[in-house]
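Submitted below is the structure of interest, expressed as structure tokens.
Shown here: the complex without one of its protein chains, the others still in place.
Order of writing sets the labels: A, B and C. Residues in every chain begin at 1.
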Amino acid sequence: MAPVTYIEAVRQALWDEMEKDERVFMLGQDIGTYGGAFRVTSGFLDHFGPKRIVDTPISESAMVGAAIGAAMMGMLPVVEMQFIDFISCAFNQIINFAAPNRYRWGQKVPIVVRGPAGGNVHGSAYHSQNPESYFHHTPGLKVVAPGTVADAYGLLKAAIRDPNPVLYFEHKYLYRRIKGELPEGDGLVTIGKANLAREGRDLSVITYGAMLHVALEAAGRLEAEGISLEVLDLRTIKPLDQEAILATVRKTSRVIVLTEEQTTGSVAGEVAARIAQNAFEWLDGPVHRLCCPDTPVPYSPTLEEAYLPNVDKLVAKVRELASY
Amino acid sequence: MAPVTYIEAVRQALWDEMEKDERVFMLGQDIGTYGGAFRVTSGFLDHFGPKRIVDTPISESAMVGAAIGAAMMGMLPVVEMQFIDFISCAFNQIINFAAPNRYRWGQKVPIVVRGPAGGNVHGSAYHSQNPESYFHHTPGLKVVAPGTVADAYGLLKAAIRDPNPVLYFEHKYLYRRIKGELPEGDGLVTIGKANLAREGRDLSVITYGAMLHVALEAAGRLEAEGISLEVLDLRTIKPLDQEAILATVRKTSRVIVLTEEQTTGSVAGEVAARIAQNAFEWLDGPVHRLCCPDTPVPYSPTLEEAYLPNVDKLVAKVRELASY
Amino acid sequence: MATLGKSWGPLHPKVEKGERLAKTELPKERQLELYHFMKLNRMVEDRLGNLYRQGKVVGGLYSSRGQEATSVGSAYALEPQDVMGPLIRNLGSMLVRGVQPREVMMQYMAKSDSPTGGKDGNTHFGDLKRGLVAPISMLGSVIPVMAGVALAGRMQGKDLVALTYIGDGGTSTGDFHEGLNLAAVLNVPFVLIAEHNGWAYSTPTSRQMRIKNIATRAAAYGIPGEVVDGNDVLAVYEATKKAVERARAGGGPTLIESKTFRMKGHAEHDDAGYVPKEHFEEWKLKDPIERFERHLLGNGLATEDELREIVAKIDVQLNAEVDFALASPMPPPERAFEGVYEPSEVSV
Partner (left out) sequence: MATLGKSWGPLHPKVEKGERLAKTELPKERQLELYHFMKLNRMVEDRLGNLYRQGKVVGGLYSSRGQEATSVGSAYALEPQDVMGPLIRNLGSMLVRGVQPREVMMQYMAKSDSPTGGKDGNTHFGDLKRGLVAPISMLGSVIPVMAGVALAGRMQGKDLVALTYIGDGGTSTGDFHEGLNLAAVLNVPFVLIAEHNGWAYSTPTSRQMRIKNIATRAAAYGIPGEVVDGNDVLAVYEATKKAVERARAGGGPTLIESKTFRMKGHAEHDDAGYVPKEHFEEWKLKDPIERFERHLLGNGLATEDELREIVAKIDVQLNAEVDFALASPMPPPERAFEGVYEPSEVSV
């Protein structure tokens, strides 16, 4: 198979699941004729028809609510947020309706809410958000954030097949910037399993999403200096693969958690807390977070560059910690 | 002054600020004639009149939105959520309108959103929530959660005077269960300052809200066993008083973070992460979190008791850690 | 323990000849069934009131006294394949769908054998086998969800109609608007009953909206809107029936405003001191059950003895239901930790 882009993998996963299972359908804004703001669903309307590609009004709360109702009836709805930032308008439906249903009265809600997340495209405060930390706290939800083409494909298929509500955050910076092979066969990626993206000896970088590539590039650069980085790609944010996290910490005893979120209240903080509680005796140094500062995402390229973690910042942080 | 209850302190703070400053007014459901679901504002309508005690339709998003607009015009609105759980319906207004405004275009938004939070009253999943972890991530917000009568009073006054959006979470379990003196004079409590509620030598419990009283009771009990607990009451969740957190860790070298939240993605996790990054060399043992399990808040008393942290659970955890 | 006859209300104080209710084709037996459910609705709530006063109820108790005709009449218009999303004041609707009194009693008492096993309370439970979706507390949220149920039913060729309720207060929520608009645009088989009982907790309708009739809002969505006498069970039934049939035939959603009155406080703890006494007196005379009794007796559809027998049967049944509910233990603590996720083959 020829290598495809990250966004093509997203599109392919949706296409394959819709082909495979009649219960899968999509709700979203401009996903029909227009094929979606990022063209993820272009061609879907012609192929699958308006019954399964449902263009909706600008009503995020109702889109998710309707998906919940359809899911309870045995359908497998996938809701597209035009930009994931607008998930804030569906917050109540997600945390209070979709998430606790199974626990409260035994009714499963197999929905997927997906959309373009992340910055580095100069989208400013409302088209650059990474909302995972708003949702990893809520029991009943699952949250995934693929950083590779194969994971974008395999995790979306898994998200659709999972009988629980799954939030699938695709990173728009990666959409057309990375390419990779789609796996032969089903290519499912198990939700809740991290991937050891690179083996190393000296220090572990735990990350996901677009930051995975920052970590891998930094690892290459540091190798020259004789520092061997291990890179763990979480892939799933909820449930966290605690075993994999603890395993890499036991191995290198030094950790940096690298994520593209404002630092306070970040997923990186949850990862660090679990390490501090469960791998304390293995640590040779403090657990560092390299995230964004506690500000909204700024618009101007010079500001956003200062805001986002990057290879230089990571390399500096690694040197600091390696010499701890 | 005679001792007053926690809820009387909330009421008094609102009353005093409304007396003191004409710009202060309230928006909420049933806060007028009825005086609010918990009677926090009973008598306010007669005294301050309908211009300043504004009964609203059941529209949390519009209530907060209107407060934002009024605040930009120089008013100091206080929005009451009938139960804080319903703040989920105003999520977008809070994180996307109120919070980033100052950063984006320099316009301050001095609103307060307050309401009854917390469990242990058999309110089930939608009348027991502790939403602080949904908001501590958002730059531009401040979040406070008083655990004492004096703090309920002093932090609410500070929240109203603070020129930034402040979320004030009052714990309904404490409403009529604790009493205390109101301070003479202004009684302001600075936002962002934790309080060392009890000095101790062996182990620090970092907590806030209703759990403060669990910590203090456990401390009393453990004293008999010769274990000396230090109890730090955060009082403010955003911004965290990192200095006070690190100070108690440096002193005792053993920490339990005790909060009434589901464990994953909790404020307790953020506290633990900061300790793991900034006080690593002072730690003699893992940083433990004692929170709720990752489930919705269950309704039945037997289930909620199993769900909530309590003195027995804390004492057991302390013994475990003390013997580390 | 309740004893036979204990909860009989005074039967039809004055039999007015010619109590005029809406015209219906419903035969005698089915009208008596409506009577049965309305009476059951009220008597179950009376028993819950007793349990509440005995301190057996955990948390608040919500009554639909005076609104039984709206719940029962609307639910009675549904077919078995239809799906309903009741709110906290729609106990009657749930009874019509086959919910047993003991289920609700155990919910309110947080018992281990309650439908949610003690995890949630009151009417907060559902069962799709019986076409019931559990509400959440956030008002309005169930509207888009039921629109989605209707959408799915159509996709699945199930020929079902989805019906849910909203209070006058709940109409102010964003989800009311988004959900109804989505249902209208997608033209799904959906019926929304706006239960206009005059109050939202302590807030009168005049502070909730600037209009008199909630049904006016149907025009904003390009769907039919209708106002019905919510204390006339036949009127509610017929209006709902018409809307349900239109929806089933592909005509899309309908908004029905049922004008009724909340005869108690918001919940048992609330004495409704803010409601002018005259309103209670005025609406007492329009009690939906007593009006229906007068209709049945006045039009020779039932004799006093027949009605007494229905009541007596319910009373005996409820004794057993209460006993069963009381006998159920509190849930085992470890249950608190179970059941958050549906087991998955594609996830750890």
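Here, a contact is a pair of C-beta atoms (placed from the backbone, for glycine too) under 8 Å apart; a residue touches a chain by one contact, two chains touch by 3 or more.
All values reported here derive from a predicted model rather than from experimental measurement.
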item: Chains in view touching the one left out; value: A, B, C
item: Omitted-chain contact residue, chosen from B:40, B:67 or B:308; value: B:67
item: Absent-chain contact - pick from A:77, A:123, A:200 or A:269; value: A:123
item: Touching residue (missing chain; options A:30, A:181, A:202 or A:217); value: A:30
item: Contact partner of the left-out chain, one of C:181, C:202, C:231 or C:344; value: C:181
item: Identified contact with the non-displayed chain, of A:88, A:107, A:236 or A:277; value: A:88
item: Subunit C, residues in touch with the chain not shown (by the definition above); value: 172-178, 181-182, 184-185, 187, 207-211, 216-217, 219-223, 252
item: Residues belonging to subunit A that touch the chain removed from view; value: 29-30, 33-34, 37, 55, 57-59, 61, 82-83, 85-86, 88-89, 121-127, 293-296, 298-307
item: Subunit B, residues in touch with the chain not shown (by the definition above); value: 25, 51-52, 54, 56-57, 59, 61-75, 77, 92-93, 96-97, 100-108, 110, 139-140, 142, 157-158, 161-164, 188, 190-193, 239, 241
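Convention: only the chains that are shown with their structure count from here on.
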item: Label of the chain whose CA centroid is most distant from the centroid of subunit C; value: A
item: Rounded Å distance between subunit B and subunit C, as computed from the means of their C-alpha atoms; value: 37
item: Whole-Å gap separating subunit A and subunit B, where each centre is the average of the chain's CA atoms; value: 30
item: Subunit A and subunit C, separation of their C-alpha mean positions in angstrom; value: 42
item: Of all residues in subunit C, the ones touching two or more other chains; value: 116, 119-120, 124, 136-138, 174, 340
item: For subunit B, residues contacting two or more additional chains; value: 85, 88-89, 125-126, 294-296, 298
